[in-house]
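Here it is: the structure, laid out below.
The complex appears here minus one protein chain, its other protein chains still in place.
Take a look at subunit A:
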Amino acid sequence: MHHRGNGAASRLWKDSRMTTAQRPQEATVAHPDSLAIPAARAAGCPFDPAPGVDRARREEPVTRATLWDDSPVWLVTRHEDVRTVLGDPRFSADATRPGFPFLTAGVRELAIKSPSFIRQDDPEHARVRRMLTADFMVKKVAAMRPEVQRIADDLLDAMTDGKNSADLVTEFALPLPSLVICLLLGVPYDDHAFFQEHSQTLLSLRSSTEEIRHSSDELLAFMTRLAETKRQQPDDGIFSRLVARGELGDAEIASLGRLLLIAGHETTANMTSLSTLALLRNPDQLARLRKDPSLVKGAVEELLRYLTIVHIGVPRVATEDMTVGGRTIPAGEGVLCTINTANRDEDVFPAGDTLDVGRDARRHVAFGYGVHQCLGQPLARLELEIAIETLLRRLPDLRLDVPFEEIPFRHDMGIYGVHALPVAW
């Protein structure tokens, strides 16, 4: 866990810069005539999409860009066009199809060697998804509210016990969804350091293919051992019930369990800390929420829109010649839907670059769009609502404990956020 947990923000930041220097082969190649992906954000604007991609949205909304290996990819940047692509099965999510775009060599390794249903098309995708939809449906998740609230309160009790400062990521934002997903899946929380560390490696854009392979194998072996335990001693958790169905092979079970575990903690953890930081940087919006907690539910949608932590793009490949935004995307060519720029599209969200917790932001595409849209979104919403409401209520003097310029943002990760968030109260 080299990015997180045991040091000041400034040290973490230096560590991650050193890692870049050590791995020049992972750096993106700049092309004078084509935007290199991932594109860099502007200095001092850590909440805004990369200027190059956001400019494309305004000037050439369906445009060519270049990936790490110099392969070309289409960027689809506007809200309407993103919905068109993600809503059309002729844009395939199958990572084994030629032309499918990958963000790094490691991501390609992961998607091809141990595929999961998020990188498959229907009917294979729907078959697996429907094994899980009941567990994440709105009323089932709503019933978890008291449990999630208790976890949030316990974490804040421990964080504030005799102290007036902490790293919000390690003490609250990360353990909250980790505890919840462990409970839901039936994964022992005692193993959290292990699975959090390997998840970080899988999500890092700087991990070498060897590092990805190692962490991938470690997590698959962990889930395989857990599946065996559940066969011997079944319980009511999601993972045990998936094993008991007997419809999935051993490799499929392990890969699905790993996906649920990672998706279940990394995303909400990063949304929680980044949301807190965004509110601290927008004191007028923070004051509105403190004054009227009934705004929190809508604020969660707005924060999802404004921050869009899946910040590089959602990949697809065209299976036929397709016309999007007036451009032809030929069959076999890769597409990245930049949902972060779509969520700033002024045609749908006036003054889209402004955080406005009173806005109706429900049409955001932060969870994606189409049949692959995030399965866990009711759970993410519940966790974020409880996390933000509880944090604001219990810590009325919450503030940053380092200068804003020292916050280590996750420019180097597939899921955006902060590596650490030193706060005081």
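Here, a contact is a pair of C-beta atoms (placed from the backbone, for glycine too) under 8 Å apart; a residue touches a chain by one contact, two chains touch by 3 or more; residues count from 1.
Here is the rule we use: contacts and distances are computed from a predicted model.
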item	value
Chain not displayed: protein name in its UniProt record ("Gluconate 2-dehydrogenase subunit 3 family protein", "Amino acid ABC transporter permease", "Ferredoxin" or "ATP-binding cassette domain-containing protein")	"Ferredoxin"
Residue of A:195, A:306 or A:369 in touch with the missing chain, whole complex considered	A:369
Residue in contact with the excluded chain [from A:47, A:74, A:136 or A:222]	A:136
Touching residues on subunit A - with respect to the absent chain	86-87, 126, 129-130, 133-140, 362-363, 367-375, 377-378, 381
